[in-house]
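Reviewing the structure listed below.
This view holds just a subset of the chains, kept in their places.
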Amino acid sequence: MKTGVWLVGARGSVATTSMVGALALRAGLAEPTGCVTEHPDLRGSALPPIADLVFGGHDVVTTCLAKKAETLGEAGVVPPRLVAAVADDLAAVEENLRTVPVGGTQAETAAALAADITGFRDRLGLDRVVVVNVSTTESLPEPLPAHGDLDLLRAELAGGGSPLPGSSLAAYAAFTAGASYVDFTPSTGARLPALDALARETGLPYAGHDGKTGETLVKSVLAPMFAQRNLNVRSWSGLNLLGGGDGANLAAPGPNAAKSASKQRVLAETLGYEPEGNTRIEYVDDLGDFKTAWDLVSFAGFLGVRMRMEFSWHGCDSALAAPLILDLARLTSAAHRAGRQGPLTELAFFFKDPIGDVPHGLSEQWSLLRTFVAGLK
Amino acid sequence: MKTGVWLVGARGSVATTSMVGALALRAGLAEPTGCVTEHPDLRGSALPPIADLVFGGHDVVTTCLAKKAETLGEAGVVPPRLVAAVADDLAAVEENLRTVPVGGTQAETAAALAADITGFRDRLGLDRVVVVNVSTTESLPEPLPAHGDLDLLRAELAGGGSPLPGSSLAAYAAFTAGASYVDFTPSTGARLPALDALARETGLPYAGHDGKTGETLVKSVLAPMFAQRNLNVRSWSGLNLLGGGDGANLAAPGPNAAKSASKQRVLAETLGYEPEGNTRIEYVDDLGDFKTAWDLVSFAGFLGVRMRMEFSWHGCDSALAAPLILDLARLTSAAHRAGRQGPLTELAFFFKDPIGDVPHGLSEQWSLLRTFVAGLK
């Protein structure tokens, strides 16, 4: 059962780390640390093995994959010895990468993207393909009527219009190519009624949004703790310092706003009220992939006595995200095979801004996930 | 339905804070922040209202309760205005406090303690009494055959022997007085087979050990997070800086060892392996009740990349413990009323070192607690 993983942003840090890791795991050179689907409670025959994942994808840049992997090796994101060991396999993946077409109408672009995906599936004899968006975060688009109605959307596209942001166009292409879709970024992706309708029409599942890799992950266990202890969180403020391409983009006002809102949402949802405070994202080129997030939580306890907690998270963003890409590909593919269509709300565990009316506390998300995986068998 | 709360260590910081708080709540002067049993998911008619709790207790010291409350007010542990407002009610509680008898055999002491408890119940017309140990942490006692056999224990006591540490003698007295027993300290308490047998013989429930108020609370949500994300925790080291009577005692080698072991246990239980590292307790008189705990977690992620997390917890120990005393009194009394006997393992949520084969992750403990409370109705 060979499963294709089609990465949008295939030459970026997260995608490259995922691929190097999967190839190293297949070669028996590394442990699946950080892969949630290798947790004893989730392991099972319903999921395609990591060794059976086949990679391809789109990117707007043309950096050589081997070169990118080497850079990640020098930066300490992946062990250089593994980069060397999987060099041949990585060169083979290079054959499956395509440039995002430019210059045509959105309809033409979508058709070209979809053709790349179906070509990948047919050429390599894959059972099914999951498209995973790991490209740069977009600003929030202006709402349009075509976002809410599939017929209207088709009409606008047919008329040469450009109603969709890039991530949604990728989802549109995925669905028309018969592939499921996962959005690991806070971009719009499949999160439009028109695209939900398309997914249901084509019988495909999708998942998102915004992979939960560090600070928000910690928030999603600390906030329920404060809630269950009936402590009154008065303010929760945070600063994220990060470099890399992601950092540069997220420091721009548009994407920054999208991301910060996504980061505070967990508090309102798990506490039942919104404490004061913001989450700031600041680009510090020098830090590269090794992000530091610091949070200060100020809370009132018995009889109003004031207390504080602070934490620093020193994480390697790509190394935290990469195994989750493999997890999401395995889970979404298995859901596709099992006939699921529409949003996979049970994958909330992986996301900062999960789709649907789902719990935001990590432990309830974990229960949802376990039940979901058990049901796939 | 008046419920007696008999505090062992009734003139200490935790006990005094509990009493000031309960009296202030009864007078409508404060919110029940920090009281778990006031969480919307747990609130219900099965539990005795906080306003119906009646306080008494033992202590080895004779500090005036009003004086102790004032000192706590000056130290910022309770608001001075509340201390002033409940002064009369506190003076009334003073009538219910007794000195721990000294000089007799353990059998005589136990009889005197039990007489104090039954006197409290009868004089005030209480429906039932919960004995809660909040006295100073003991060193681990030498194991003795009498600990494992109720008949042997009775024989030794009858023969003038002293087989029991103080906390266990208090539990013995509680059970013989028909009162349930909660150990909020890491001391031995009811945790001996002979005392478990006595609890069952007298049809009484008990709970413990070692209230989970700060650093271990945080560990009990962070460790499951690392486990569920399949991250490999390599070391987890901590330092607790605290003053107050508790700090001075815990810095002594015996109690320190008991406490530290209790603090690391959550890691082995939730991670499934024991990472390197220790939890140190250090007495810093100057910090008083406002403890600071700092933890460093070093972990490996995907392909072995090393990352770190650290947190600082600046909590007021007595203010964190006090509402839990009220919670445990309400829950244990309701369990007693419902006919429960033996260990209340469902109260694991409250303890660093819970009795029984129970989960150590906070969210699973929360589920246990919710089910328990629902079943009491």
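The chains carry the letters A and B, assigned in the order they are written, with residues numbered from 1 in each.
Throughout what follows, contacts are C-beta pairs under 8 Å (C-beta built on N, C-alpha and C of every residue); 3 or more make two chains touch, one makes a residue touch a chain.
It should be emphasised that the depicted structure is a prediction, and the values quoted were computed from it without experimental measurement.
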Homo-oligomer size of the whole complex, from 2 visible chains: 4
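Criterion: only the chains that are shown with their structure count from here on.
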Subunit A and subunit B, separation of their C-alpha mean positions in angstrom: 43
For the subunit B and subunit A complex, residues of the former touching the latter: 17, 20-21, 24, 30-36, 38-39, 76-79, 82, 217-218, 221-222, 224-225, 227-232, 300-305, 307-316, 319-320, 322-323, 349, 361-364, 366
